[in-house]
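Only a single protein chain was left out; the remaining protein chains are all shown in position.
Showing subunit A:
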Amino acid sequence: MTVFLFRRLLSALAVLLALSILVYGLFYLMPGDPAELACGKRCDVSELAQVRHAMGLDRSIVAQFWTFISSLFVGHSYDTGVGTTWCSAPCLGFSFQSNEPVTQMLLDRLPVDLSLALGSAVLWLALGIGFGLFAALRPNGLRDRMTTLVAMTFSATPLFVLALLLLIVFCVWWQVLPFPTYVPLTQDPGQWFENLLLPWLAIALVTAGNYLRLTRAGVLESLGQDHIRTLRAYGYSERRVVLRHAVRGALPTLATMAAVDIGGVLAGAVFTESMFGLPGLGKLMVDSANNVDLPVVTGITLLAAFLIIAANAVADVLYAVLDPRVRLA
């Protein structure tokens, strides 16, 4: 297992380095010039050159990339006009837009996505696996068909439409929940829960369908296998056969998918954040890309890549734990 983890870590670092080179490279091919945006309207050529110099964008791309990589490990000092600020390692630079240290910006926003991912995952796993089993117990019966139909309808609904419908139903018609705004867990757990319920529900309803299908298919597949026939022959109840034994067949796939999906939400749930006004990584990414804010775009890309790689690693480990056949020597 140690060798397995070590190998994973090395390849993760290689992927991150390759990604940062790619983001830097793409940035220079992208339309839009951050210096022009910072300079404002009717900014003439000489003024633009000064701004570009002040932003450090007049240096070669290699020099800029080197500053970026070295700041990650040893930190970097930045000119504020009246003095300098020190950005300590791991320093991802300062945002062109807000002049805040990118590392801090990411740390401020990560709890939003962490809250979103964990809460919604609990919901979608409960809904997906629960109804998947419910459907699998009587395959092709009315309740199986109805459950699958409802689940597929939710899966096929674009998140921003579902989000709006939830807002209208819960916040305008019934007025049982507030229009969401992010309240940190540490500040008020009750408010945190109340405000995140709708975003959780939106993500869970859209995502749960896949889990339902996988659970149902996995369980039905296991039910056709020899050991299940033996268990039935021993006289175990159908409920026990399904819940204790057949479900195991579906678990490795479910765990893998859950790890990757959770990693995806952690790395930024763009539509959910936008529709519910939650200041998370996804929204920051979109805003920063629109403003050609290279340090922030790079920072989020790296963090997102890291989270997805980590999620994949967790998925692999889970798979190994749940299915001894794939375990490495």
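Definition applied: contacts are C-beta pairs under 8 Å (C-beta built on N, C-alpha and C of every residue); 3 or more make two chains touch, one makes a residue touch a chain; residues count from 1.
The working rule: contacts and distances are computed from a predicted model.
Chemist: Pick from "ABC transporter substrate-binding protein", "Cbb3-type cytochrome c oxidase subunit I", "NADP oxidoreductase" or "Aldehyde dehydrogenase family protein" the UniProt protein name of the chain that isn't shown here.
Modeler: From the listed options "ABC transporter substrate-binding protein", "Cbb3-type cytochrome c oxidase subunit I", "NADP oxidoreductase" or "Aldehyde dehydrogenase family protein", the omitted chain resolves to "ABC transporter substrate-binding protein".
Chemist: Would you indicate which residue among A:67, A:155, A:191 or A:274 is in contact with the undisplayed chain?
Modeler: A:274
Chemist: Touching the hidden chain in the complete assembly: which of A:11, A:70, A:98 or A:230 does that?
Modeler: Only one listed residue reaches the unshown chain, and that is A:98.
Chemist: Touching the hidden chain in the full complex, which residues of subunit A are there? Just list them.
Modeler: Against the missing chain, subunit A presents residues 30-33, 36, 38-45, 47-48, 50-51, 53-54, 79-83, 85, 95, 97-100, 108, 160-161, 164-165, 167-168, 171-173, 175, 178-179, 181-182, 274-277, 279, 283-284, 287, 290-293.
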